[in-house]
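Only one protein chain is missing; all other protein chains are in place.
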Amino acid sequence: MDLQEKIASLLPSATIEQAQYLTISVAKNDLRKAAETLRHQLGFDILWSLTGMDWGTALGVVYHLASSAKPGEIVVLKTQAEDRENPMLHTVCDLWATAELNEREVYAMFGIRFINNPDMRKLLLNENWVGFPLRKDYNADPELNPLNLHSDEVSDLRPKLVEQADGTVKEEWDEIFTNKEYIVNIGPQHPATHGVLHFRVSLDGEAIKKVDPHLGYIHRGIERMCESLTYPQMLHLTDRLDYLSAHMNRHAICMCVENALQLEIPERVKYIRTLMDELTRIASHLLAWSCMCMDMGGLTAFIYGMRDREKILSIFDDTCGGRLITNYNIIGGVMADIKPGFQKQVKEFIPYMRKMLKEHNAIYTGNVIAKNRMTGIGHMSRELSINQVVSGPSGRASGFSSDMRKHRPYGAYDKVKFNEIMRTEGDTFARYSARLEEISASLDIIEQLIDNIPEGQSLVKTKAVIRLPEGEYMEWVEAARGAFGVYICSKGEKTPYRVKFRSTGMPLVAVVDEISRDEKIADLIAIGGSLDYVVPDIDR
Amino acid sequence: MNLELRTLMQLIDEGLRANLPKFWAVAIECLSVGLALLAGYAVLAMLLIYVERKVCAWFQVRIGPNRVGPFGIFQTVADTLKMLLKEVIPINHVDRFLFYTAPFVVIAASMLTFAALPFAKGIQAIDFNIGVFYIMAISSISILGILLAGWSSNNKFSMIGAMRSGAQMISYELSVGLSLLAIVMLSGTMQLSTLVEQQADLWFIFQGHVPAFIAFVIYLIAGHAETNRGPFDLPEAESELTAGFHTEYSGIHFGFFYLAEYLNMFIIAGIAATVFLGGWQPLHIPGLDGFNYVMDFIPSFIWFLAKVFFLIFLSLWVRWTFPRLRIDQLLHLEWKYLMPLSLLNILIMAVLVVMGWHF
Partner (left out) sequence: MTFSSYIKSWGVGIKSLATGMSISMMNFWRKPVTECYPENRHTLQMSDRFRAVLTMPHNANNEHKCTACGICQLSCPNDTIQVISKTEAAEDGKTKKVLDRHVYKLGQCTFCNLCVMTCPSGAIVFSQDFEQSVYTRSKLTLQLNQPGSVLEKKQA
């Protein structure tokens, strides 16, 4: 019995259709049953992405699910909350822990409140923000939300909607921190938060009792901006999400649009994109390594990492014309073909990097201080990483195989041999070494591709005005920090109806509280370095 | 030709005594010694900051300061001027008296220790018969300043930093004391001038060979920790506590902490050089008279500074290689590794001295 029939028999009231993915639509009241069935009976234990939607008449949520056995085979669950005035849905955060933060984001952006979610504060926006920005009827009048020149106190109270035995819903409030706790702000201006991230940390001496992440300091509303931009125009914003995975992010969105247009991409382009992705991954992991060393007080190692990353940046500079914001992938190919010297530059870089990796391992990985600070600290179990969908090197360090390059091969990844770097310890040291090992894995991939770039076009001509056929599309790539997905809902216009970027960083922040409890302040910094979140990717 | 500073001092002394009543001569001498020490303190601090920035840059394959003056040599002069001109920002809700006293406590403690160092032959301002004891006692006052700074700042980061510093200083004082004790046992004196004179033929690190060398290494590690510099910079730990105990300080008050940090590095290296490496004594190897004769031509203050700067370079090398320890690792290192070793080392030294196995 195939999956579709199985689901149909278990959920007779659901509408099932085969779009890009198998899509199950359920009514609001059947959501819990459908979610529980998918989670417990069919083993869909990964909630890849939770997307709020405004279909014009009704608001709703789209869930992208997969099982940890086959993380690349995705099933879509959709539901609607009919009421626009006071929309409410049941939470799924008891089934997939990652839903908690995502539902808070949906509440802030669409106003849908989730019953039984323990924390219904707005994520990314202030509690007193007027309107719900991603709704189609949002009033963007600056008078409604004037620029605040004074800082608001961060409230210690959080609301939640609790379902009573008789089915009614009651609003309750509880305290995050009591006023007897010693609370320290790590961020938003703090040297170790890598951007404007704000952790409120409750301390007992040096030990951490609780961490409450407070997000949204650089929320720019990129998803909303995309709704008013054409597809080629949209691209320039993706480089500014996770700026350290600029190539991969753009690869994902280009792939999503190209697949929707059913555009045939030349092999040469696929090779070039794959090479660039891997170089970006090395650059990003080097930066992560450097910053982690710096956070732990090893400033010299930081400079060494930056020195090596510079080599990749100058390759980008030469080929793409940009170093960080590379602007290279465009719909149909790449902006300009690689230069004749590109292969030589890359081939010079590979042995250099291998040599430097040895040095990096000698100066830092083997160091007794560093090792003792990382081993056994910030342990993340495999269950937790799946439940919170911590993908990428951080998840793989806990044994969660989530590499989209393996599970949904794209670009030229089906033509190369490489190992998904997996570890089982799940501590800070495992996450740290997973990154260094991924650098050498990436070097191997590049080595296999660099001499075999096929001849051909580097750009396919597209129509002057690109209109995506009506439908919903989602494409995935493996960015440096995990699986990055782009969801586009098109109504056949030249601008998308709704765009959602699956943040690779949000799960990383979501686990901080759990894995750093009872560790020390210094460990919180090391754990943060090993998780390697990038704030613009979380805040979008 | 005699390049010794002492000759110059004697000339000045004779000149003053010949022309002035004894009281005024002594008064002027005291005053000028004080001024010279203060000036030396400030100049050394500026020099050390420059050296640190340059050496750090070389370790990090960078160039370092190169804008102000040739090779950036006036960089720290400019920085000092800036520091002097900077506004001291008043902070609300601090304990004003303690807050403004703290930097002075820190700088006074390091100044008093600095004054006791024998810089060259006959150049030593304070020479007690309990010199080693005096240095130990005075240098541990600076921790009071750090605790006061952290406590009075009304800032949570400062508070955590100060508490860390307290735990750290109290622990590492022990190793510092025990390692110096090993040499006191060997020499039988606590007076710094006598200590130096006893090393005229052979430095203590060679006289006491194995235990002296162990004591030397322990002293360097523990002393490095006492200066609150990486990898022991937990009290300020910039990636955890922003700036630790001196987060709230600005202008010259911050400057005092900054100055004291660098001078403490000099002081620790200076004590190590005096106690283990013969202070201002030249390198003498018994039996090689020709070599010893040549070595004597190098003035004593150059010997002293050369040894001190060599030790400072070691300290910078360590600082710019290792990541910061965590508080529990820091205490482990002291109580589980350095302390037992120091105690064992004292025992070995005692046996050595009793049996006369030293040189």
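Every chain is named by a letter (A and B) in the order it is written, and numbering of its residues begins at 1.
To be clear about the criterion, a contact is a pair of C-beta atoms (placed from the backbone, for glycine too) under 8 Å apart; a residue touches a chain by one contact, two chains touch by 3 or more.
Worth saying up front: this structure is predicted, and the values here are computed from it rather than measured.
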{"item": "Hidden partner chain, touching residue among A:K6, A:H40, A:K136 or A:H236", "value": "A:H236"}
{"item": "Hidden partner chain, touching residue among A:L3, A:A69, A:A140 or A:A336", "value": "A:A336"}
{"item": "Selected residue (touches chain absent from view) among A:D318, A:E383, A:E447 or A:E514", "value": "A:D318"}
{"item": "Contact residue for the chain not shown (choose from B:L8, B:I63, B:V88 or B:I130)", "value": "B:I63"}
{"item": "Positions on chain A where the hidden chain makes contact", "value": "229-230, 232-237, 240, 300, 304, 307, 310, 317-322, 325, 327, 330, 335-336, 359, 362-364, 366-368, 371, 464"}
{"item": "Residues in chain B touching the chain absent from view", "value": "57-63, 317-318, 320-322, 336-337"}
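Throughout what follows, only the chains that are shown with their structure count from here on.
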{"item": "Residues on chain A engaged by chain B in the complex (per definition of touch)", "value": "182, 184, 190-192, 203, 206, 293-301, 303-304, 307, 363-364, 367, 369-370, 372-373, 520-523, 525"}
{"item": "Chain B - residues contacting chain A, complex", "value": "56, 59-62, 156-157, 160, 164, 230-231, 233-234, 237-242, 320-329"}
